[in-house]
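First the structure, in the form of structure tokens, and then the observations on it.
Just one protein chain is left out here, and the rest sit where they should.
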Amino acid sequence: MPKQSPIPDELDKPFYDACNEERLVIQYCTSCRRYQFPPRPGCTRCGNNASVQWRQLSGRGRIVSRVVVHDTPTSSLIPEQPFNVAAIALDEEPDIIMLSHLPGTPVDQVPIGAAVEVIFETTPATGQKVPEWRVAG
Amino acid sequence: MPHPGVPHSWFRNKDGLGLWEGRGKVVATGVGTSPTARRWDEKPETSMGALTIIAIRKAIADAGISPDEIDGLVLTPESTTGVSNDPKTPPPPGWEKHFKMASFPQAGITRGDIDWLLLNTPELKNVKFMMNGAMCMSVSFVAAAEAVARGLTQTCLVVRGWHNLAGRYYVGVGASALNTASGPFKYSSIWGLPACGTTAMVFEEYCRKYGKSHDQMANFVVTQRRNGLMNPDGFYSQHRPEMITVEDYLTARWIAKPANIYDNDLPIMAALAVVFTTPERAKNHKQKPVYILSHGQTRPEMMGVTPTLEKWEQATDRMGRILYEGSGVGPDDLSFENMYDGFTLFHQFHLEGLRYAARGEKRGYALDLYETDISIEGPNPVSPSGGNNGNGRTRWWNHRDTILQLQGRSPSQIRKKAEIGVSGAPMPDICDALIWSATPPV
Partner (left out) sequence: MIYLLSFDIDGTMEFGDPAGGVTVEMVRRAKELGFIVGSCSDRFPSWQKKAWDSYGVAVDFWVPKHMLLDVKTRFQADRYVHIGDRDIDRQLAEKVGFHFWWDHEAVAEPWLAWLTDQR
């Protein structure tokens, strides 16, 4: 899928640098013992900046929901319509949802509840890699 | 001149706060609604600012008071969820001949501005209390309720205008047209989700969990439009009076399945003003006072890119608890509910959080309720205002109608006696809501 290339900023550069190395890292607050994503300047629960560190995840998750997009606002994806967008709950923290086009899964045939594993997709404009997910096994 | 936002301590956002101290000390009386339009035609007299002034004057006249009596103004400055010009963009030529200019160039065009309003509504000579209620008029209603209850203002206008600029927006233009994505939306925009996508995703999860289907939404959507078409101030009644059918809904094209085109609301131009005051002063107002029994707020603890069903259910459950604890009433006391609907697919989260018309159920019953008689004639009126879906996008038709219902003069007046109502907006996990009553609390 010809996704837009995300432009990293100072805050999320560690996330995107890790993507380019095909590693999935997200923020973890050592005080609250919880993950958060997307990256933020501090913990969204305790507000502490110093307690937030980057941690690598297993890259495993589960599909909790999906939509089929028929009328996207994103120009580069219009030719791909209709396409799946799935909500992926991370194994380490199921409250954290990442999105996926589920490459390899036919449109409107998303297996809810299925285990998925992360892959990394290169976006065309800048070559920045982003996390994608495919049904495991 | 910058005006203060609402102090955080004013919001009732947790359990255990007990009855609201302002309960019964604040009432709404006058209501003023501007004409509507689909888009701005770039004439000063139809601008968002001009519509706001119209709404203010109508509200004051509706209350039957002198503008001199207004000593407070609470405004929601944000005036769209669509396109706003660069704040530095100068107003169109000739603008300064119609309006006095505030320091903010886009004031009255793509942003509400207290200073601009006061400059251009010169009869408001005695406004001393001024506050901005950010993001949603629900916040401004709460702010004004607290301000009156705390004695900071005696008679306060609550105001919000909406603009929708000419031309199309959002799809395939602006940031959506780029091959790169920057800023906070890059975690969602690269996946191409339309605005309704998140709601559709949680709705899908809801249907899967409770064994429900999108088709069960049809009667709700049709009833919304029916209620809206009774409202002579609504966009559809003024400009597109055609009625939607169940077949229209069930055969509509998908935007993000399971959200179709009629699950989305239509951006419009419109403004609303409401007069808040004390019960004592309201004795001299023309309209019957509607008492505010309490208010509540939810905000998400953001962890992921999108919310989950569990989070939305937790948030709306919390809202129900906070509202009932603060007001001293319960679900069975509600004559109707007027929670937000702009997207239709999340209305049931609000409804279930309040346990509205539940028969012992806690969750997963709303779509079955939708298939019963939810009309204004029936025993369980759902969203009698018609909401955004029946009137166009404002996030305030529901509040407005709740006041009118309890005054007994709603154009879509419920047939049973309207005694206590609830209204709130916008999202299930980002919501400010109020419980209102036709009579003072016992």
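Just so it is clear, A and B label the chains in written order, and each chain counts residues from 1 on its own.
Here, a contact is a pair of C-beta atoms (placed from the backbone, for glycine too) under 8 Å apart; a residue touches a chain by one contact, two chains touch by 3 or more.
Since the structure is predicted, the reported quantities are computational estimates derived from the model, not experimental observations.
Peer 1: Among B:Gly151, B:Gly167 or B:Gly360, exactly one should touch the missing chain; which is it?
Peer 2: B:Gly167
Peer 1: Among the options A:Ile7, A:Ile78 or A:Ala125, which residue touches the chain absent from this view?
Peer 2: A:Ile78
Peer 1: Looking at B:Met101, B:Met230, B:Ala252 or B:Ala358, which residue reaches the missing chain?
Peer 2: B:Ala252
Peer 1: With the missing chain put back, which residues of subunit B would touch it? List them for me.
Peer 2: For subunit B, the residues touching the absent chain are 38-39, 166-168, 171-172, 240, 242, 244-245, 248, 251-254, 261.
Peer 1: What does the interface between subunit A and the hidden chain look like in terms of residue numbers?
Peer 2: Against the missing chain, subunit A presents residues 70-71, 75, 78-79, 81.
The working rule: only the chains that are shown with their structure count from here on.
Peer 1: Please compute the C-alpha centroid of subunit A, do the same for subunit B, then give the distance between them in whole Å.
Peer 2: 32
Peer 1: Touching subunit B in the complex: which residues of subunit A?
Peer 2: Residue list for subunit A touching subunit B: 3-7, 9, 34-38, 40, 44-45, 64-78, 80, 82-83, 85, 87, 89, 93, 95-101, 108, 112, 123-126, 130.
Peer 1: For the complex, which residues does subunit B have touching subunit A?
Peer 2: Touch list, subunit B to subunit A: 170-172, 176-182, 184, 186-195, 197, 200-202, 204-205, 208, 253-259, 301-311.
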